[in-house]
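Shown below is the structure under consideration.
All protein chains but one are shown at their positions in the complex.
Lettered A, B, C and D in written order, each chain numbered from 1.
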Amino acid sequence: MRGRAVRVLRPAVGAAVLAGLVAAPWSVDDYTVALLARTLALGLVAVGVALLTGVAGLPTLGQTAPYAAGAYAGAVAGGRLSDVGPVQLLVAAVAGAALAVVALPLVLRARGVVLLMITLAVGELAVVLAGRWTSVTGGTDGLAGIAPIRPLWGLPVLATDRSRYLYTLLVVAVLTGLVLLVLRTRAGLLLRAGRDDEARLRASGHRVPAQVAGVHVAAGAIAGAAGSLLVTAQQYVSPADFGFDTSALLLLGVVVGGTASVGGALVGAVLVVAARDWLFGALPGQAPLVLGVAFVVAAYLLPTARSARPAPRRSTPTARPADAPRPAAMTGVRP
Amino acid sequence: MTGVPVDPYVVPALDGVAYGLLVFVAAAGLVLCFGVAGILNLAHGLLFAIGGYTAAAVLDGGWASLAVALAVGVAAATAAGALVAVLLARVATAGHLTQALLTFGVALAGGSLLVAAFGPDDPPVRVPAALDGSVAVAGHRYAAYRLVFIVVAAALAVLLHLVVRRTRAGMLVRAAVDDAEMVATLGVSPAVVRVGVLAAAGALAGAAGVLGAPIIGPGPDTADAVLLLSLVVVVLGGLGSMTGTLLAALAVGQIQTLGVALAPSAAPFLLFAAMAVVLAVRARGLATARTAT
Amino acid sequence: MTPLLAAEAVTVRYGSLTALDAVDLHVPLGQRHALIGPNGAGKTTLLDVVAGATRPAGGRIRLAGRDVTRLGPAARARRGVARIHQRPAVWDSLTVRENVLVAALPRAERAGRWHPTARRRAAGRTAEALLDRVGLAALTATTAGQLAHGQRRQLEIAVALAGRPRLLLLDEPAAGLSAVEVGWLADFLRGLPRAVAVLLVEHRLDLVYALCDTVTVLRDGRTLATGSPAEIRASGPVREAYAEGVA
Amino acid sequence: DDGPTAGSGGTVKIGLLASLSGTYQSVGKDIRDGFQLYLSGHDGKLGGRKVELVVADEGNGAATAVPAATKLLKQDRVVALTGIVGGGSVAAVYPLLNETKVPFVGSNGRPELKDVSRVWHTSYLSDEPGEAIAAHVRDDVKGKVYAIGPDYQGGWDELRGFTEAFAAAGGKLANPDGKTTFTPFPATTNFTPYFARIKASGANAVYTFYAGGAAVDFVKQYAQSEIKDVPLYAAGFLTEGGVLDAQGDAARDIYSVLNYSPDLDNAENREFVAAWKAEHDGSPTTYAMASYDAAAVLDRAIAAAGDDATPEKINAAIGQLGQIASPRGTWQFSPTTHAPVQKWYLRQVRQDGRALSNTVVGDLATVGG
C-alpha cells in the first residue's frame, strides 16, 4: 500500500518540484537563486551517483573526480575556446568521461564497499591533483573571476543570478530527462538486473564488464557536465568544491532521495546541499549539529528503512554460483 | 653517536611499525562492527574522540589518572556505541547506505556537541611522566609512548582474533551478518547481538581513544581522520580478518612514514594511490578466484 | 560425430579436496543425459565447470568440438549453454516478466534484430510465451523477490529457456516443485525440441528414469558408470554406491 | 536597484564571515570575538551608528564560504564584509564582492588577487612573516636552515617569503634539493619521517609554518624526535593561541615571528588585553587583534563616509585613513596591496608565571607595501 502511494505521489511531487524550481527566481531573493543554481549543479552529479549506486548497484564516493575534471575543463574552455555554454558543457562532459575511462581499470572489477573505497581514493587523488596543478587550476586558492557564458552563439552573456540559474535549470532538466529516458530502455533493465545478480546476468550471455564500463563512463560524463554548470553558476572553482565532504553529502542526498530513483536523487541531493548551505548562513556554528540530527531523522523516515528487502546483494565473488542470493521472499516480513 | 652511520630510514621504518599499530588499535572497533558484523558505523571516529577528550580531561601525568581515564573513556564510548545500536535498530534491515546516513548524522551531531563541550582547540594531553620522553633505539631517538603501542596492538590483535574466531559470541556475530533470522531461530535475539557488537566496538574505540590521545588528537578533526584511516585499513584488510587488518595497518604505517621519507614529493598521492591499486588488484584477483586451484 | 558437449578429464580441487577427479562426460546433440550420485559427489561442480562458472584445474570442455575451457560464462551462454541453479537464482528486484526479458535480449540481438523496438518486442513475445508455458502467466507483474520458492524455480526455468539454448543444464529442477509442477516439468522436458540437449542433475530417480536416455553416476568426484537407465538400475556396484534409492 | 546604504543616522549592517565550525573554528571564533570586543567597547556603534552585525559560518572552506557570503551580500545586503579565515575562501568570495561592490576588510586570509580596489586586510600577506625573520635567522644560526611547511597555498606563500628573503640575505637552505619540503596537508599527522630527513641533512636550524592541529602534532613530535635540540624558528602561528596549550612543554624555546604579542607595551594593547581578559580565558591572539583592528578601520571609515554611508563611500574612506593606532603598534594600509605596513616581532615561548607564553624578545623588520 505504501508502495502504491509512493508510485502515485512520485510524479505529483516531481511536477511540484519542477514547477517550484521554474518559479523560484521570481519568488525568492538573489541569494537563494544563486545558491539554488550551485545546488542544482550538485544535483546533477547526484543523478550520476544514483545511476551508479542505486540503479547499477555500484556505490561510489568518487564522482567528484569527473565533476572536478569537468569544472576545470569547462573553465579552461571558457577562457581559451569559447564563451558559449553548450560548447563548455560538451568539453566538460568529455573531460568527465575521459577521467572515468582513465579510472576504469581500477573500478571495473570492484564491487560493494571495496568499490566505495577505491572511488573514494580516486576522488581524493583528483582533489590533490587539482590543488597542485597550479598552472591550470589555480592551486588550492582556485580560479576566480571566470567570465560569464552566453547560452548560444549570438545571445547576450548571462550576467544575472537569475539568468544563470535558469540556464542551469534547463541543462539539468534536459540531462536528467535524458537519463530517465535511457533508463526506460533495455539499458535500465540490464543495469538493475546486474545490481541484483551479476553472475546470473553473465550466465544469460550479457557482457557485464562492458555494461559496467558504460555506466561508469556515462556517469562520468554527467558529472563533467555538472562541473561546467558549477563554473557557470558560481564563476569560481577551487579544490574545496570537490572534497570528501562533497562526495559524502552527495551519497547521503542520493540515499535520502531513495537510492534507486534518479529523480529522487536529484531532489534529495538538492535538499541536503541546500539545507547545509542555508544552515551555514542561518545558524552559524550550529550547522553540523542540526544537519546531523536531520540525517538521523531522514534515516528514520526513509521508505527503504522499513522495507523487508535486504540491500541488494551482489553475489560475492567467493560465493558459489549455486548459492545465488537467497530468495528475499523467504525472509519473513515484519510489517 | 658519530660512530653510527646516519641512516635516515631506520627511524621512519620503526615509526611506520608503531604508527601502523596505532592505526590498528584505532581501527579495532571498526573491524569488529563493520568488518565482522557488517554494521557500517560512521560514528566510529566519534567514539574514538570521546575516549580522546576523556583522556585530555582526566590525565594529569600520573599512572592512576591513566587508569581512571581508561575506565571513564571506555565506559562513555561503550554507552555511546550502545546508543548508536539503539538508533540503528529501526533501520536494521535496510542496507549499508541507510546505516551510513544515520551514523553519519550521529557523527556530525555528536562531534559538534563534543566541540561545544570541550572547546574548539586541541586540548593538551599529559602522558605519565615515565612515558613522556624519548628512548634511544639503534642510535636514534624515538618517542617512548609510541613504543607502548607495539605491545598494546599485539595484545589486541590476538585477543580480537580469539574472540571472533573461537568464542560463541564471535560466531553469533558472524552468523548474524549472514542471516539474522536464522540466528533468531536458534534462540538468540539479533538485536541483542547488534547492541553487544556496537557496545564492544565502542569500548575498543574508547580505549583506543584514551591510549592514542597523546599521539592522535583529540581535536575537532580527530573523529574524521580516525574514521577515514580506520575504514581504509578495515577494507584493505579484507573486511573482518584480524591478520589482514593488522597487515593493512602496518602497510599504511609504512606508506605514511617510510614511503614519505623515500619519496616526499609523491607523499600526497601515496596513501590513496596505493590503496586504490591494491584494492583494484585484489578485486581482480577475487573475480578470478572462482578458478579452483 | 562430435558430441555437443565433451568434458575431458575434468579435475577440480578445492584445497585438499578433489571435487572432480578426471571426469569424462559426453552429451551428443539432443540427448537427455542424467547425472546422479550421492550428495557431495561433484554434480553441481561439474555443471559449474561446463557453464564456465568454475575453471577446472585440469581437463578441457568442448562445445560442438570447440575448446571453450578458457571462455567465461557469458561467452558460453552466447554459444548456447543455459543453466538453472541448485538454489534458484533470479533477479529479485525485477518483475517476473522483466526477468525473462533480460534473458531473452541477447538472443534477440543475435537474431539480427537491431532495431531496438523490434528487438524488445521480439524479446517480449518470447517472454510471454515462456511464462505461459511455465505457469507463471498470472504473476508477470510480480516482483521476483516476492515469489515462493517453487515459483522461483519455475521462473528460473523460463529464464534459462529464454536464450534458446542448445545445451540445458538443470540442477535439481524438481526439488521444491509440487507434484503438479513436477508433472509439468516432465512434460515440458519431453516436449523440448530434439535440437536441445539436456544435462539433468536430479535426486528423484523416477523422473530420471522416465526422462533420460543416458545416465552417468558420479561418486566422490569419479564417474562410476554411464549407461541406459536399465543398465544403471541393474548394475551392482552402482546400486551399492548409490544405496537403495537406485532400485 | 538602490543598493544597500547605512540609512542616515540609522543602523549599519556589517557582515562577518568566519569559520565557526570545522578545522579552523578556533581562529574563526577569535575573529568573531575580536570584532565583538571592539563593538562592545564602543556601545555597539561604529562611526557613531548602531551596528547590526550579521555573522555567518565559513565552515571548512570555499564550498561553504560562498553560499554564506552570498547570503550576507545578497540577502542581508551588508554595507561591508569582514572576517574570513581561509585565503581560498576569500578568493571564492571575491567575485561576489565585485558583483555587489561591497568593500571587504579581511582580518586573516589573503590570497593573490588581481584587483584589490575593494579588498583591504588588517592582517598581513602570507609571505611577510618569513620575509621579516629571514635576516635574523641568517645572523643567529650561522649555518644551514631546513625549510618545511604544509602543502597548500598558505604554506607555499609563507615558506616562499622566508626562503626568498633568506637567500637574498645570503643564507643557505639545508634541504637536499635546495627547495622547501612540503608535507601533505591536512593529511600529515605524523612528521617523524620528515624529522629523519632533517637529521640526515645536518641542518643547524629549522624554519617552518604550521597552524592548528598540524602545529600541535609538529611541535609535540619535534620535541620527542632525534632533532629536538635543533633550534626551531617559525611563523608565529606555530605557537599562537590555543595550540600553545595543547603543545605544552614541547613548545618551550621555539622562536616565532608575528605582528603581535599580548605583552606588547602600548596603551592600545593594554586596553585591548584587559578588555579581552575580562571576557575570555587566556590572552588574545593575533587573529582577535586583527579583527579588532578591522572593526577600528570600519569605525573610522563609516564616520568619514558621513550620513549616507554607502559601500562605495566606505570603501573610498578606508583609502584615506592614514595611520592607525592599534594594539600591535601603529600601522597603515599599503596603497598597492591594501595590506598593513607594520612592524614584526621576534617572540620566544617562555615560562610566564604558571603558563607558557610567547614573549617578545626583539623587534624585526617593518614589512609591507
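By our rule, a residue touches a chain if its C-beta (ideal position, glycine included) is under 8 Å from a C-beta of that chain, and two chains touch if they have at least 3 such contacts.
In the analysis below, contacts and distances are computed from a predicted model.
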Protein name (UniProt record) of the chain left out of view, among "Multicomponent Na+:H+ antiporter subunit C", "Heme exporter protein B", "ABC transporter ATP-binding protein" or "Hydrogenase formation protein HypD": "ABC transporter ATP-binding protein"
Which of C:9, C:118 or C:210 contacts the chain that the document leaves out: C:210
Candidate in contact with the missing chain, chosen from B:100, B:172 or B:213: B:172
Options B:135, B:150 or B:184, residue touching the unrepresented chain: B:184
Where the unshown chain meets chain B, residue by residue: 168, 171-172, 174-175, 177-179, 181-190
For chain C, residues in touch with the removed chain: 14, 37-41, 43-45, 86-87, 132, 135, 137-139, 141-143, 146-151, 153-154, 171-172, 175-184, 186-187, 190, 203-207, 210-211, 242-246
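Quick note on the criterion: only the chains that are shown with their structure count from here on.
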Distance between the centres, which are taken as Cα means, of chain D and chain B, whole angstrom: 35
Chain A-chain B separation of Cα centroids, rounded to whole Å: 30
Whole-Å gap between the CA centroids of chain A and chain C: 41
Multi-chain contact residues (two or more partners), chain B: 112, 268, 290
Per-residue overlap in chain A, given as positions that touch at least 2 other chains: 128, 132, 286, 288, 312, 321, 326
For the chain C and chain A complex, residues of the former touching the latter: 44, 48, 51, 53-54, 72-74, 77-78, 82-83, 85-94, 98-99, 101-103, 105-107, 116, 119-120, 145-149, 152, 159, 162-163, 171
Residues of chain B that touch chain D when the two form their complex: 6, 8-12, 15, 19, 112, 115, 119-126, 133-134, 140-144, 216-217, 219-221, 225, 256-258, 260-261, 264, 267-268, 271
Residue numbers on chain A that touch chain B, as the complex places them: 53, 59, 105-107, 109-111, 113-118, 120-122, 124-125, 128-129, 132, 244, 248, 251-252, 254-256, 259, 286, 288-289, 291-300, 302, 304-308, 310-312, 317-318, 321, 326, 331-332
